[in-house]
Every structure is written in structure tokens, then in C-alpha cells.
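Take a look at the structure set out below.
Every protein chain of the complex appears in place save one, which is left out.
Here is chain A:
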Amino acid sequence: MSETGVTQLRIGVLAIQGAFFEHRAALLKAAKNSIFSKDIDIEVKDIREPDQLLDLDGLILPGGESTTMSLFLRSSNFEDVLKEWVASKEKPKVVWGTCAGLILLSNGIEAQKEGGQSKIGGIDVTTSRNFFGRQVNSFETKVNLHNKFLLGHCGTALNGCSNSDTDAGYHGVFIRAPAVVSVDSPNVEVLATIDLPQREEPVVVGVAQDNLIATAFHPELTEDPLWHAYFIRQILERTKKGRKMEIEAIDNCLPSQ
């Protein structure tokens, strides 16, 4: 990557099952219609085999059936490779899980399938599967945003529109969705919540910790690529940090040489 010119990003979408194509479409929309700190050129890859992970800068675990995805990941030794890859210290990658992906990234899971479910983990939250019920309870609603970037920019005109209105929300689509029932560490940033008429407390539906992002709803099922732009931005930030760490590491090595 060079400071000038175009930054190449390779983003993978786990393409075992679910709305992986929708994520591709939304990523391309976000890249085309948003302004980032650098000019970027993104390549989106469908990931079906563990060895395809190697040269990615970021990965999306899409919505789909978490049971189906778990089985598949477990059977092909994918789970271990993915776990290692996500936790990799030397080159931080940004991973974003939506819906089923939130379940995969949570350290605690409630109401899971008998016999347990595969998980990648990494985010210190406890998630409840199908928190809102079955399909007849699936819904759309306004999602309240709590992150500066997500709030300060409205959707497509990422730099042009600074939005100080804290009422601004995002169109959230929840399909047999899970929800975060407890945030178990101060390192977890709550990105998004929803208010439900039958509940006093807001329900947590979007979180981030280090290089991991997870949402209970489906930004890939709406027109606004805000969350995909946020994801790309996090990758750019991480890549910068990664480079800085590399430089620092080299600097630190110098005196001892």
C-alpha cells in the first residue's frame, strides 16, 4: 500500500450460506458512494475454503442460519483456521458479523442448539439466539446509533453531511434476530440499540471490540450502505495502525541491534 494513489482492499464474505451476495452489493455501493481518508479500490471475494482467508484485509460473516454455518465450519476444519485468523495479533483484520455472524463472534450464547454450536468468539457479550421470536415476529425498526462516525455521517454522503442530530437513526431489519443480553466487558463499545414498546431498557443490537464488529440486524438488506462504509473505514484505520505497529516494532528493535 502506498500513501499516495489508490489503496487496495481485499474483503472476504463467508459464502457458505446466507445473504453473502447482498453484502457484496452493499460493500460495492459503500465504496462507490462514500468518501474515505484515502482513495480505495475494493475487491470482494467469496470465501468457501479456509485457505482463501490468507490475504484478506477484512471479513464479513453474513446472516444466514447459524446452525447451518456452524456445522459447515466445524466439518471442514474451517473453524480452527478462522479462529486463529480472527485472533491473529501480528496483522489485525477487521471482522464483522451480522445476525448469525453476531452469534458466531459472541463469547457467550444463550438458547443455543442442543449439543452446542461452533463459535469463533472474541466479543465479550452474551447473545440470545432468536431473542425476538420466530419469523412472524421479525420486524423493521429505527436503530439508535451511539458511535461518532455512524452518527456524524449520514449514509451516502459520508463527508458532506455532518449530522449532529442525535435522533438520527438507521433503518434496521431484524430477521429471527438474536440480541445482546449482557455486555460483559468495559472493552465492548455499544454501537447500536433499539427501543421496544414492551421494554423499558433499550436492547443492544450492535457492538464492537478491538477488530471485531457485530450487529443483530441486517444492513445488507437495506439501501443505506452506512454500516458497510463504517466497516471499510475500520479496515483503513486498522491497516494504518498495523503499519504503525510494524514501524514501531522496527524502531524498538533498532537499539538492541
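The rule we apply is simple: a residue touches a chain if its C-beta (ideal position, glycine included) is under 8 Å from a C-beta of that chain, and two chains touch if they have at least 3 such contacts; residues count from 1.
Criterion: contacts and distances are computed from a predicted model.
Trainee: Considering only the chain that is not displayed, what protein name does its UniProt record carry among "pyridoxal 5'-phosphate synthase (glutamine hydrolyzing)", "Exocyst complex component EXO84", "Cytosolic Fe-S cluster assembly factor NUBP1 homolog" or "MICOS complex subunit MIC10"?
Mentor: "pyridoxal 5'-phosphate synthase (glutamine hydrolyzing)"
Trainee: Considering the complete complex, identify which of A:Asn107, A:Thr126 or A:Thr141 is in touch with the unshown chain.
Mentor: Looking across A:Asn107, A:Thr126 or A:Thr141, the contact with the absent chain belongs to A:Thr141.
Trainee: Please pick, from A:Asp124, A:Asp224 or A:Glu237, the residue that touches the omitted chain in the full complex.
Mentor: Only one listed residue reaches the unshown chain, and that is A:Asp224.
Trainee: Tell me, which residues in chain A touch the chain that this view leaves out?
Mentor: Touch with the absent chain occurs at residues 15-26, 28-29, 32-33, 48, 63-65, 67-68, 71-72, 99-100, 112-113, 129-130, 134-143, 154-156, 167-171, 173-176, 194, 196-197, 218, 220-225.
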